[in-house]
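The complex appears here minus one protein chain, its other protein chains still in place.
Presenting subunit A:
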Amino acid sequence: MTTNMRYKSRIIKTEDSEDKQYVGFATLPNQVHRKSVKKGFDFTLMVAGESGLGKSTLVNSLFLTDLYKDRKLLNAEERISQTVEITKHTVDIEEKGVKLKLTIVDTPGFGDAVNNNECWKPITDYIDQQFEQYFRDESGLNRKNILDNRVHCCLYFIPPFGHGLRPVDVEFMKALHERVNIIALIAKADCLTPNETKKLKDRVRDEIERFGIKVYQFPECDSDEDEEFKQMDKELKECTPFAVIGSNTVVEARGQRVRGRLYPWGIVEVENQSHCDFVKLRNMLIRSHMHDLKDVTCDVHYENYRAHCIQQMTSKLAQDNRMDSSIPILPLPTPDAETERLIKMKDEELKRMQEMLEKMQQQMHEKDQ
């Protein structure tokens, strides 16, 4: 269901008896629609997970293109002390007049080395950098052409070969859940029978809850949505994490040419709902929740970052009570490390002295009494 169709079904049919009361702002959705089509959309998607889990194949299957031509894969020997890199691929795709600038951020090398301590640090640094850049642009004087490079969604691939989440999965998701929307996926789901899939999903859901990882939650349906939508939404929520299969090849199955994987014992169809959750993922990611992902990124993750940033900057000013709060928050040039350290030290000293003063005052007060 595209947003297009949903809004169309909402247009109030003008009836003659209501002509006088019909103001006409019911066409607002249409206007929004037209403007947004003209402006075009952008979306940044990050894929993370160990190599060999089918990330590139899935991205190709999702967007029905080949983003990873001529990719060089490293040998095992080269990967022993591999560091994580961040690579970006940007493509412009168009469908029915709607333009989408899609950026895929890849993380080759994640989890590949023998020692993976803090292998998620380059990724968190990258996300913070994008936030910081947007923050500066937003606070700048000329705000006409802000490039939004913030990561809107992160697909995290969990290997299906284990019994659930592994320590590196848990650490990665905990480092990222406050910065980006995480959608957990079970990769290469064609190695799991339906029973095993269900068990693994339950396991992963439990562990996500147990470790307090905040993955992306689908927004609650409004009560006036139609039943079909509510049903779909419910199914979607019960299905996480999605067990997906991707394919770069087209095979012939049941008389049709479909994307799938050919095995001696059968053909796995990527778009068959009884084979895997690929269709659900695609619908959710692209067809219904893409904009919500962007909104959550802007309203929640970015605002968190921004508040945190500003707090840090103004904690130095908070000592002076005479400062009123209407100071325009300009992006101060970040002081270098040395002065920052000194400032912090002085800060702490002042705080300590204040506490001591308070204590002494209290004591004096008690003595008086």
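Note that contacts are C-beta pairs under 8 Å (C-beta built on N, C-alpha and C of every residue); 3 or more make two chains touch, one makes a residue touch a chain; residues count from 1.
The rule we apply is simple: contacts and distances are computed from a predicted model.
Student: Which choice in "Proteasome subunit beta", "Myotubularin-related protein 12", "Septin" or "Serine/threonine-protein phosphatase 2A 55 kDa regulatory subunit B" gives the name that UniProt lists for the one chain left out?
Tutor: "Septin"
Student: Touching the left-out chain: which of A:132, A:171 or A:292?
Tutor: Once the missing chain is taken into account, the touching residue is A:171.
Student: Tell me which residue among A:86, A:215, A:267 or A:286 touches the hidden chain in the full complex.
Tutor: Among A:86, A:215, A:267 or A:286, only A:267 touches the chain that is not shown.
Student: Extract the touching residues of subunit A with respect to the undisplayed chain.
Tutor: 50-53, 73, 75-77, 79-80, 82, 112-117, 119, 159-168, 171, 188, 190-191, 193-194, 261-269, 272, 274-275
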